[in-house]
Each structure stands twice: as C-alpha cells, then as structure tokens.
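Note that this complex is displayed minus one protein chain, with the remaining chains in position.
== chain A ==
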C-alpha cells in the first residue's frame, strides 16, 4: 500500500511540475526505464529462468512471472500481429490504481501507469531486445480494460 501511495504522490507532484500531460508521461517513462534496466538482473537472479527462445515466450514470461513477482497480478497475453512481434498484456487488476477513481478533466491524456511501460522497455533492452511499449487502453480513461502493447523491434545483435 505504501508503494501505491508513494506512486500516487509521485504522479501528483509531476503533474504540479509539468503543465503538459505528454511531459508527465515522458518523465514517468524515463523513470520506469531507469528502474527496468536494474530490475531485470534482480528478476533473472531470483527467478533463474532460462533464455526465452521467442517473442511469445518473452511476453508470457513478462506477464506470468515478472508481473506476478513484482505486482502480484498476472495479465493475460495475446498476440496481436501475424508477424508475431506485437503482443498485448491485458490487466484485469492494476494495483497501482487502487486508490484512483478516474483522471481529473484537465489530465485527460495522462498515462498514469506509464512507469510500467518504461520498466518493461528498459528491462527488455538489457537482454538485447528492443521494443516499444505503450498503453493501448486504459480503464482510467474510460476504456473497458487496461491494455499494454509491446512491439518487439528487430533483435539487437550481441
């Protein structure tokens, strides 16, 4: 709970610091990235998982092992492109927004949980997988579910 409240205070402060929603979103993403590049080693050290051999395995790993380990929830995964490099994580329950009902009117395009996108992006980069991670749907914005989209870009060569 303390973490969720701290996150809320962080977002509120950023909203005071930055006028534009995009700036807050960018800031959250950047912070998330900084967390992700370090969190990945903790994840690998603790979960002792083997190297993933496909994007699909990677997406499953993020949803079923990582989210479970760090947020206690397990989003469902679906592949949204024929090429096999675009995936969606559908969050049924999102602990970060436990105390948030809806976004205030003047913050309509705020991605409240954008830090998560940064974390995923940073973590993937450290295992040499470049990806774009964004929120496709957000319950806080009135959508039915909260959906994070991961698009794997060309794999970086070691």
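The rule we apply is simple: contacts are C-beta pairs under 8 Å (C-beta built on N, C-alpha and C of every residue); 3 or more make two chains touch, one makes a residue touch a chain; residues count from 1.
Here is the rule we use: contacts and distances are computed from a predicted model.
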The chain dropped from view, which UniProt name applies: "Proteasome subunit beta", "GPI-anchor transamidase isoform X2", "General transcription factor IIH subunit" or "Trafficking protein particle complex subunit"?
"Trafficking protein particle complex subunit"
Could you tell which one of A:2, A:45 or A:83 touches the chain left off the display?
A:45
Which of A:65, A:100 or A:126 contacts the chain that the document leaves out:
A:126
Had the left-out chain been drawn, it would touch chain A at residues 37-42, 44-46, 48, 51, 126-128, 158
